[in-house]
Structure formats: structure tokens, C-alpha cells
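Part of the complex only, each chain left as placed.
Labels for the chains are A, B, C and D, by order of writing; each one numbers its residues from 1.
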Amino acid sequence: MADEKRLMKGNEAIAEAAIRAGCKAYFGYPITPQNELTAYMAKNMLDKKRIFIQAESEVAAINMVYGAAATGARTMTSSSSPGMSLKQEGISYACGADLPCVLVNVARSGPGLGGISPGQGDYFQSTRGGGHGDYYHIVLAPKSVQEAADLTYEAFDLADKWRMPAMILADGLIGQMMEGVVLPSARDPASLPKKAWAAGHRAGTSREANHITSCWLVPEELEQNNIKRYRRYDEVKRAEVRFEEVNTEKAELIFVAYGTSSRVCLGAVEMAKKLGIELGLFRPISLWPFPDKRLAELAAKGKKFLTVEMSMGQMVEDVRLAVNGKAEVLFYGRCGGVIPSEEEVLAEARRILGK
Amino acid sequence: MTEKTFMAGFGGQGVISLGMLWVYCAMKEGLEVTFFPFYGAEKRGGIARASVIVSDREIASPLVTSPDSCIVMNMDSLPICEEVAKQGGVMIINSSLVKNGTMRADVKAIEVACNDIAEKIGDPKIANMVMMGALSKVTGAVTLGKLEAVLKTFFPESKHKFIPLNMAAIEAGRAAV
Amino acid sequence: MANKGKPVIDRERCKGCHLCVRSCPTKVFDVDETPNSWGYYPALPARAEACIACGNCYLVCPDVAATVYKL
Amino acid sequence: MELIYGHPKSLKPIQTKYCPGCGHGVIHRLICEVIDELGVQDRSVIMNPVGCSIWADLYFDFDSVQVPHGRTPAGATAVKRMLPDHMVICYQGDGDLAAIGTAEIIHAANRGEKFTGIFVNNAIYGMTGGQMAPTTLVGQKATTAPYGRDPIEAGMGYPIRVCELLATLGGTKYLARGSVDSPANIRKTRQYIKKAFEAQLRGEGFGMVEILSPCPTNWQMKPGEAVDWVKSDMIPFYPLGEIKNSLEEAAK
């Protein structure tokens, strides 16, 4: 039975969706602009007798997530840009130990302390592994409060399915804005399948001891382990690519944008239509795995691409890699917490098309 | 139909509640909505602003950069609204606090003495409700037909007794334009 | 043999916390009924003549809006 | 007519962004009064933390270095080591010092770094809107302790007495706890700050002044109520006074 539509902040919708997905333990540390998420968890996890801990730092929080994930529980942490940087070592460990968990970054503008306004400058960090070593993990970018809830819910499933962290990369606008949302139905954590590899609950079984570790001191063993993980990555790339297209067939120029900036571009597409100009929008939903195949197909059709980001240009590299010289890839970015307007993005597109 | 509204006012004037109730009602009327509040760099005591959109279609950018309607709750908000107001758009001004109207001749300026009206009804704090009534009447985007029900979920039980007052403010706002 | 002083409130810098009001031993201050341009109701040295230059108002003021002269 | 209580020279004469009745303002002024008195404005460096006082570089008219959240003592360590003849002040909130920056304060203190800590304990995360701090009192409400801090059932931990914790370390020489709830306590706090600053100028090891400070906004109180709460609830748990004083001066 579907819930009725509620008006919620993105931050709260993410929190509620996590609870409904069966999140048994949340660990976080305050940071703007995601504080409503932590506050929501504080209240509602405690009410449900699940685990909520305000950790002493982001470093502690990610390692609590690591610990909880090691026991097989669904678990989550959230933060914003500087806090995510502090979690990089822990994320690398979680990937190295193949631990499923959900990470939420409600990104702000950087670098450094920067500002508290929305930003998309954490794309590289999220998709390339800001931590050390060879690894990737799933990264999903919602464009709305509804999608923030849906993708968070799904992230728990994907994390478990592929035994890797899944990240929600939102930004301050997605976190702070209110929209209508129909929440996914609640699952009882106890109803979720048990994880045979996890630590704990050995009593009464005849299994060997389980060891959760990312340490392999024999190079050849570590290499084999990495290669096995990359095979899994290949499967993820085949199975989990998500994107949305608007008017890409007719378009002369296709915007490529995710999250907040994709909505700005959508506005520009609509405005252009009224002017008789055909623009399109290609919106990656999964930033990793990146929808490179479909972009390459569009490139082969001779489309031009204009990547629009709230950064100095990060995803544009993935677009270039996907297109591989087969089409022109341009970039338009605002940063520092400035959200581009539909008008300026349209103007840029028209400038490029000379229309 | 898409109505993009930019709202601005002093911290305590209830601009945020105004925006939230507006979109809440719109949602109950079956519309798509987005509400994005933001503050200036000053965290404390600055101007509260909100981008508010209601529409019968999917909403593109939640940021209102070219508002169909502006709401100016106090003097300091006027220049901000004047900067963004769309040519031909509506600007509803709280004339209790903003005395000399707007210099933008290309917008349809409407003055509502929200504080005075609210005070007359019995509570200066519901000036924002007066404004919402006016906004509903002027734009026609949201009928506010579900407001009473919405207020019941919005306010805690203990405050339900204030609902009639709020409804009266809405009516007064409507009547004022 | 109390000192005599004169408190001065910088109305524009005052944020109307009224900590000075409550900490003045001789009840020099009232709350001004006219807000300043930030919307705050500043402290008003309504009975300045009672000031004994103890410095309390200065000491507790988080905004250095209260300064005190010795007469 | 002589100005006897006036604006300190090293504090810029501008309106701060702090909320009405916030303790940070008083503490800023005290620091500047002592700096002026010691005549070290042009060789002072303040380390601004991430917290409400992030804006302190707008107000203090001397050099400043703004470091990541909690790492203020690590930054101060290096600044003081590079500028040994400067007055280095490490300004921190309770989230900054006692949560994320626990390791940094403990080790800087233990190394006996020769800067002075000013620790603003308002029992809450001010900047981020009222989350529980390590110094939040048992039962005190916060956005992340919606039913009040509960050390037992919810395992939220106990309020940490920072001066007492640091007092166990070999490197600490001067640890005092003041409060800005009343004129008398403000005067005493000023004296603690002065002692600590003077010790720094003499090159003596780590000193810190903890200051109980109201956050009316996040305590959801009027400024007057907030200072009352400092007195009624905080001071009984966080005793005022010199918690440790092994300065040479004191030894004499």
C-alpha cells in the first residue's frame, strides 16, 4: 500500500527512506547543509530502538559504519564535503573489505571550509575514489526529493547486492528544499536476508571464523583480490547504469548534467522549445557506473554536448572519456555555491549554436 | 500553469511558514511543488528568502530567478525583489512596512497592509497569512481550499484554536486585493 | 562615596539582549521602545544620573555597545 | 569626562554576526583587552576554529589563521613553533575541542605547546544549529538528543570536564575555568586570560582557559535566562577556578 504524498525536505526524505529500507544503525557528525538528516535520525532511530550515534568525528562515524557493516547490518552515515574528505580512508577500507553500506554526501561548496551553499565539486572525490588505492563504489545522484528518497532506499539494496558502499551524492539544494514525496514502504530489518560472510552469530552454526579485513600482505594475493573486485565492477557496469533523457533525439545540443544542475538544464530545454530551438538533456543518475555507452551512441549521432556543473568542471571528464573525441564536448560551470539560472544556461547554449 | 514566487522578509516574519503552507496547500490541490528557503551569508538575523514554485507539470529548476510573483514583507527585502522581479510580473508589497512602493514600473505592484490588517484581526504575527490570502487571489495558482486541513497537521493540537484566526487573515488578504 | 559615571549605549550596535539592564546595580537602564535599524530594541540609559561607573554594563555586553565614562 | 570602559583597540569597531546575548562577544572583548594591556597586538596570531566564531577574523584586528574543524591546536602548534616570540591564541568551541579535535588538544597540551587555548564551552554546537556537544549536560536537549542527553539508555556519553582531563597530562601548566554569566565572573575570567597570556610571553608551557558561555539561540532561551542557566546548571557541574596552576610564578 503506497503512502500518501508528503511534503518533506530532501534531508528528511533521505533519512526516512533509509529507515524504511531497514537501516539498523546510523552514525553521523553534524555539518551544514545536512543537519536535518542527522536530527531526523536522532529522533526516529531512537524511537524505533535502532542505533543512532552522534560520533565524535566523521572519521569515527565512517569507522562505526564499517563496524556495523561488518556484522551484516544495514547502516548509513551522512555528511557534507569537508566531512566526506575525512571519511576517505574509511571508505577505502570499506571497499577493500567489501562491506556494503550507504554514504550520503549533501555537498557544499569548496575547497577547504568554502561555503555552506550547494556545490557539485565533490564529483571526482565520489567517483574516482578520493581515498587511496584502486576502488570504486556506486554513486547515485538524485534530482528531487522524491528521487532522493527512492535512490536512498535502493542504495541499500544495491550495496548488499554488490557488497560495496553505495553513495548518494546530493547537494545542499536537494537536501534543503521541500517537495512532495511518496515514500517507499517500510521493511523490517529482521526480515532481510542474513549475510553469511559477516562477523557474529557463529554460535549454533558450524562455520569457520569469519574475518573482515582489507589486509593482504602477499602482493599476489592482494592483486587477485583486487582483480576479483574489478570483475564485480564490470558486472555492476553492465547491470546498474541509470540515466534519464529528455528530447535527445531531436536536440542539436544536449546538456549533460546531474542533480540540481540537471533541473536547471531541463528548464533551459523547455524555454528553448518555446523559442523553437531543440535542446536535449542527458542526466546521469548513476555517476558510477557512468552511462558512457549511451553517451557514446548519442555522440555517434553527431550531437554536441554541453556539460553543466556547479563546479569548475569535473563530470565533463567522464563525458569526454565516454565520447572519446567523437563529438564536441563543451562546459559551462558555476561554483562557490552559485546555482546557475535557467536563463544563463539557455543563453550559453544559444551562444554555442549561434541562435 | 506554473507559478514561480520569490518571497523575502525579515527573519521573524514567517516567510518560511508562508512558503511552506503555500506549497503544502498546492500539493493537496494536486500540483507539483518545490520550496527552497535560503539565507544570506549572515546566519543570524539576516533576510529570509524562499524560492517557491507550484505547477501542474514537472518542475525544472527549483530556483526562482525570474519570478512570476514576488512577495516583499519588509523594507530590506524590497531591493532584493526589485533585482529579480520579472518584467510584467506581480509584486505584492507589505505596505505596513514598505512605505513608498517599488521603483520598478514594469511590474504590477500591489500593496497590502499586512501588519495593519493582521493587527486588526487580532495578532500581528499573522501578517504572513494576510499576504498568502492576497497571493492566492492575485495569482489564482493555489486556491487554498485545503488550508484548514493543512493547518491542522501543521500546528500541534494545542494551537488548533488559532486556526480560525489564520483563516480570517487569509480572507482579509483576499479581500484586500 | 560612590563614583559617578555616564553609560553610553551605541544604539546601532546594541542587539537588545538586555544583559546590561539586569546587571546594573542602580537600575539605570530601561528598554527602548523604538527599535534600531536592525529591529532590535536597545537598552536606554533612562536614569543615567544613578550611574556609579561600576562597569557592569560594559562587562556583560557581548557587543561592546555599552561604554562608560567617569564623571 | 574620561572613558573608563571603552572599546578595545585590537577589536574592530563593527557589528558582529553573533546572536543577541551570545558569550562569544564578551570573550572576544576580554581577549582584546588583555592583548591591548600587554601591548602585543602587532605580534599576536589567533587561530579561528570552525564554529560560530569562524567569523572572528572579521573582528580581531591582528593576524589570524583559520584551520579545519577541530585541528586548531595542531595548527597553533606549528604557528607557535614557527613564531616563538608571538602571542598565539587557539580559540575553540566545545565541538571543535572536545569532539572532533580531542586528539589534537590532548597531544598539543601533552607536548606542552607554548600557546594559549581559549575554550568556549557553551555545551552545544552553536554554528550547526544546536546538536549535542561533549560538554552538553545530562538531560539537556539538543537536536541530536531530542529527549535530552541520556548516557545510559541511549549511550550518549557523559559531559566531559576538559580542564580536569587535561590536568592529568604532563605538558599542561595552567588550566582555569571561568564564566561570562556575571560581572564578577567576567572579571575573574579576564584575570585567568591575563595569567595565561603572560605565561605564554614568558615561554611557559601549555595554558588554557575554559569559559562557560551562553548560547541563547540553541538553548532556546532569552539572553537573560541563558546566563541564569549558566549559573544554575553549568557552574555546579563545571566548577570555576584554577584547575591546575604549575606556572613558575605560582611555584615561587
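General observations
Assume contacts are C-beta pairs under 8 Å (C-beta built on N, C-alpha and C of every residue); 3 or more make two chains touch, one makes a residue touch a chain.
The shown structure was predicted, so the numbers you read here are calculated from the model rather than taken from an experiment.
Whole-complex stoichiometry, in terms of the displayed chain labels, is A x2, B x2, C x2, D x2.
Just so we're on the same page, only the chains that are shown with their structure count from here on.
Subunit A and subunit C have CA centres that are 54 Å apart. Chain geometry summary: the mean Cα position of subunit B and that of subunit D are 42 Å apart.
Each of the following residues of subunit B touches two or more other chains: 45. Residue positions of subunit D touching 2 or more other chains, listed in rising order: 18-19, 127. The touching residues of subunit D, counted against subunit A in their complex, run 50, 54, 66, 68-70, 95, 99-100, 102, 125, 127-129, 131-132, 134, 143-147, 154-156. Listing the residues of subunit A that touch subunit D in their complex gives 29-32, 35, 38-39, 42-43, 46, 52-54, 56-58, 82, 112-113. Only residues 1-8, 11, 13, 15-16, 18-26, 29, 180, 182-183, 186-187, 216, 223-224, 227 of subunit D touch subunit C when the two sit together in their complex.
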